[in-house]
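Report on one structure; see the data block that follows.
Here the complex is missing one protein chain, while the rest keep their positions.
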Amino acid sequence: MVKFNLRKDVAFAIVFFVGVLTAVEYFVALPDLRRIVADLQSWGTIIAAFSLGVGTINLIVIHGRRVSSRTQGYYNNFVLLLALTVTILIGLWGTNMHPAYQFIYFNALVPSDTAVWSLLAFYIASAAIRTMKARTKEGVILLITGILVLIKNTPAMGVIWGGFTIIGEWLLSVPNVAATRGIMIASAIGIIALGLRVLLRQERTSLGG
Amino acid sequence: MIPLVPGRSSAMIILISAAFLIGAMLFLSRIRKMTPKVRKVAGLTAIEESIGRCTEMGRPIHYAVGRSSLTGPSAAETIAGLSLLGHVAKLSAQYGVRLIFTNQLPEVQPLAEDIVKQGFLAAGKPEIYNSQNVRFLSSFAMAYTSGAIGVMYREKIAANFMLGGWYAESLTLAETGFNLGAIQVAGTTQVAQLPFFATVCDYVLIGEELLAAAAYVSEDKVQLGSMVGQDFVKVVAILLIALGAILRTLGVDALYNLFRL
Amino acid sequence: MSMLSRFQKMNPKVLYLLVLVVVGLPLIRPINLPIGVSRYTELFHSQVESLKPGDVVLVSLCFASAKAPEFYPQMVAALQHLIMKKASMVFVCWLPEVTPFTGRLFTDLSFDKRGLKYGTDYVDFGLIAGTATAMAAFARDVHKTAPADVRGTLVGDLPLMAKVKMATDFHLLMSFISIYTEDFIGQVQTPYKLPLVTGTDGVSFAGTLPYLASGQIRGILNSMVGTAEYEKLLKMPGKGTSYMDAQQLSHVLIITLIVLGNIALASTRALERSRRTKE
Partner (left out) sequence: MIDALGNMIAAACILSIYSFLYSENKAFRLVEHLFVGIAAGHVVVTTIYTLRSSLWIPLTRGNTVLVIPFILGLMVYFIFSKKHSYIYRLPMALVIGIGTGLSLRAAAHAQLAVQIATTMLPLVKTPFNALDTFNNILIVILVIATVTYFFFHWEQRGPLGVSSKIGRYAMMAAFGASFANTVMGRFAVFVGQMDFLLSTEGVYVIPIALVALIIATYYARSKKDQNRERQ
């Protein structure tokens, strides 16, 4: 009825076999199985490492084309390619302990990293002020819990009235914990179902159809 | 007799029985003994609407699956995000809207390229597939973030789908999408990020809703059957919690202790 | 009315500027706002307090390097406490980006001057790559997973490691963790039922609370506030205390703006309603 398709069936057989082994290994105390699964996992990490090449080629092709076709603002793309090349060359030539590498790492990479992070301080402020509005019943709940926890996290406010800390902590440790746990339990069931669909080959898109 | 790891036996029994229940429902709907019915999930019906809106505005869609590695224990949400990517790729090809996928996981890159290509193929328009729209930006989280907000801004996206494992970058992307006036559908199982999605985005898929999303949009009877199975597992979980709590109130810790095995 | 409605449509750029000023000023000119102590920090503190001299503590680092401003002051405070308790420390990093921080800690806390000897009082394994897998392997067999330390010394030549063979040999796990929290708990804490205290960032804090309730975690330092509180318990004011002014003022700014925004919303609604009834 169903024609055997070498290209796809082998891939799905691998998914099934590896998936079941990895799941079972956690529950049974078989040293051999444990070793096999540990090996499989390290192979997975190695494959993931190899696929970084695919991503990097993608990056180089996209930006390389912009530079060669002189798209508007192509110098940005050139800077990207230059930074990529220089970092790789220094990193491989003199290891990542090389002073030049450390200079780039601590004076360009880390501050930019932290700066993109800090954008969040601004965004979270504007998001809080925009969304914590008493428009609907749900909005009221969000607003009240939000304000109370914000106050709790401002120790100076706790000095005004000690109750703020108690209420804030109660909110975090009772309704928050309960809802989080509910979401976790439902997600876990969702994961088991999704895993089953993948293993039983009902869910095929993730492996290219 | 196979030796079991102490402390994990209860989890194993739970896994086996849950898989059995879900599998049974899946099987029942496969042999047409059951017609699965599922409720509407607002966030998922919104996907097609927002793609339609992109067509009207002539602006592209942005899609991303986040940072949960495929080789780690949170892989499921990335798989769910990739499955939905196939659906969105097909729709965007049908509507003739440009789909921009930004990526920060190396192992997702080959998969994503293939999934988008297959999606376009399924819609009968393989010729409009352009690998330059499946962009690997960086596996360095914040470098990805800066790249992604740059892309979103310059391409003036009109719809933003963030479905998968999201962490610190969630709000920066969502606020950028908001500032651009894009319709945003986001989903994750990462509880710490859900508040941002729930407040900033137009639609949010909370935990299990994301994981079931691909089954839902597939409209495939067999997959929908497994969603019904999920509900039965939830009923069992609720009954166990209730029973355990009542028993412990009465001073009987037997069921509770069973879970520690 | 026009003021209020204008406030409702406030340009976010004005807000951004306000944030910049509110954070910048107290850093230039500290005002020393008061600080309390929460239960989570107290639990963390008492867990460390109960250590006996010579107990071995696994100090694990697993956070995004951008979060260093949150984690570094925590580590400084907690390690000072560990040194006071004369505990031995084993350092492990699970992500490549955190490896530079252990070295910085040793110099900033002047381990040498305090008479701590490398190899007997503390050991640094540097990066153990592979996250969940590596965590599980490390807990199962320390020597096999980490055959040599960050300086290239074989594990057999480190006197401290003679008494540490697997996870159960640690008396306390101390994890500074913003990512892979579930993995660390699932692979290291839960299987061996070890006491675990964590330092978290503000984002992950709420997510780790269920683990505190279930006893998998025994104490939490919550971001900068946790550090400031810990410094108060130790009576050693540090970075945490000095950052708290800017931190608290920014909270006050946001609270004020949210309250004002809601007053504006309520009053515009009331105005509309009265206009409608007039018509």
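First chain written, first letter: the chains are A, B and C, and each begins at residue 1.
Please note the rule applied: contacts are C-beta pairs under 8 Å (C-beta built on N, C-alpha and C of every residue); 3 or more make two chains touch, one makes a residue touch a chain.
The structure displayed is predicted, hence computed values, not measured ones.
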item: Among the chains presented, those that the missing one touches; value: A, B, C
item: Selected from B:Y63, B:F101, B:W166 or B:F196 as touching the chain missing from the view; value: B:F196
item: Selected from B:L21, B:I51, B:L70 or B:A159 as touching the chain missing from the view; value: B:L70
item: Absent-chain interface as seen on chain C, which is shown; value: 13, 16, 23-24, 27-28, 66-70, 96, 129, 132, 182-183, 185-186, 190, 201-207, 210, 213-214, 216, 222-225, 243, 246-247, 250-251, 254
item: For chain A, residues in touch with the removed chain; value: 7-8, 10-12, 14-23, 25-27, 39-54, 56-57, 59, 63, 73, 76-77, 79-88, 91-92, 95-96, 103-122, 124-125, 128, 132, 137-138, 141-150, 153, 168, 170-172, 174-192, 194-195, 198-199, 206-208
item: Residue numbers in chain B that touch the chain omitted from display; value: 8, 10-12, 14-15, 18, 36-39, 41, 69-76, 78-79, 107, 110-111, 113-114, 137-140, 142-144, 146-147, 149-150, 153-154, 191-192, 194-196, 198-199, 206-209, 212, 216, 227-228, 230-231, 234, 237-238, 240-242, 244-249, 255-256, 259-260
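Methods note: only the chains that are shown with their structure count from here on.
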item: Centrality ranking, top chain (CA atoms only); value: A
item: Chain whose Cα centroid lies at the greatest distance from that of chain A; value: C
item: For chain A paired with chain B, centre-to-centre distance based on mean C-alpha positions, whole Å; value: 13
item: Between chain B and chain C, centroid-to-centroid distance (C-alpha), Å; value: 29
item: Set of chain B residues in contact with two or more other chains; value: 5, 69, 142, 168, 191
item: Sites on chain C at which at least two other chains make contact; value: 12, 66-67, 206-207
item: Chain C to chain A touching residues, read off their complex; value: 10, 12, 15-16, 19, 23, 33-36, 38-39, 65-69, 129-130, 133, 137, 202, 206-207, 209-210, 212-213, 225, 228-229, 244, 248, 250-255, 257-259, 261-262, 265-266
item: In the complex, chain A residues that touch chain C; value: 38, 41-42, 45, 110, 113-114, 116-117, 121-122, 125-126, 128-129, 132-135, 143, 146-147, 150-151, 153-159, 165, 169, 172-173, 176-177, 180-181, 184
item: Chain B residues within the chain C interface of the complex; value: 5, 7, 69, 72-74, 141-142, 167-168, 179, 190-192
